[in-house]
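A protein chain is absent from this complex, but the other protein chains hold their places.
Entry: subunit A
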Amino acid sequence: MSAFRGRGPARAGQYAALLAYLAFLVFPFLWLVSAAFKPARELGAPHPTWIPQDPTLDNFRQALEEQPLLRAAGNSLIAAVAAALLAVAVATPLAYVLARHRSRLTAAATGWVVVSQAFPLVLLIIPLFLILKNLHLVDTRTGLVLVYLVWSLPFALWMLTGYVRAVPRELEEAAAVDGAGRLRTLVSVTAPLLAPGLVATALFAFVTAWNEFFFALVLLKSPENQTLPVVLTHFLGAEGAADLGPLAAAAFLATLPSLVVFAVIQRKITGGMAAGAVKA
């Protein structure tokens, strides 16, 4: 029952459109995966096939030898985990206040969440660079973590405020009637109910930081501090000139953690999107 319902030819047209969409969505990714497992001579051959004729792991070995991928992945992991934990830790109390209290602060914070999404990063990055420089935090993982923390705060606040609102206020009121103080109520009534939301928010913040490129590019100069996305760009040469196999292998490796995390929280994300999209 919906906007267009059809039989026969119309249905066939719908399936054709759906298949075209799936092809557009999936083929580039399959091409990447396929390239990652192809030996160099197959990649350079005029008419490569989808399935590698002679699959190999050489590209992965070569990629790991050419660039310090493991160290970069370690840096990304540290930055992303630290930023995610910090973001949830500082955002949860504020989200609680935003969801449960009415004040000018609530309006200001909500306004900031919306507006902060729209500003060109270049306006932010230069002063951030100067501030971190004064604090001697340019080119350090600590500096990057601080930037990622603030960067993931808007959506962490947004998600968490929704989760807090979903906890029935009556439960907290009941606890208060039973004599629990505010902190006690928060810790033993609200927090356990929030746990799934906290995990989803932290995972989302993790992926955000894991995938981030611009701040890492500007703020990290020494090779030993660089994160995975920055190191990945070292595989790029001029168009056509790059070493395609290792490039594909490294790109494939860098994507796996995000894909796994997204697969885990997919329902929460699309569900949250569904609620958020109407709101947002």
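General observations
Assume a residue touches a chain if its C-beta (ideal position, glycine included) is under 8 Å from a C-beta of that chain, and two chains touch if they have at least 3 such contacts; residues count from 1.
To be clear about the criterion, contacts and distances are computed from a predicted model.
One chain of the assembly is not displayed; among "Fumarate hydratase", "Cytochrome c oxidase subunit 1", "N-acetyl-D-glucosamine ABC transport system, permease protein" or "Dimethyl sulfoxide reductase anchor subunit", its UniProt protein name is "N-acetyl-D-glucosamine ABC transport system, permease protein". Contact with the chain not shown here comes from a single listed residue; of A:59, A:75 or A:152, that residue is A:152.
By the touch definition given at the top, subunit A reaches the unshown chain through residues 1-6, 14-15, 17-19, 21-22, 24-29, 31-32, 35, 43-48, 89-91, 93-94, 96-97, 99-103, 105-106, 112-128, 130-131, 146-147, 149-155, 157-159, 161-166, 168-170, 182, 197, 200, 204, 207-208, 210-214, 218, 228-229, 232-233, 235-236, 238-240, 242, 244, 247-248, 251, 254-255, 258-259, 261-263, 266, 268-280.
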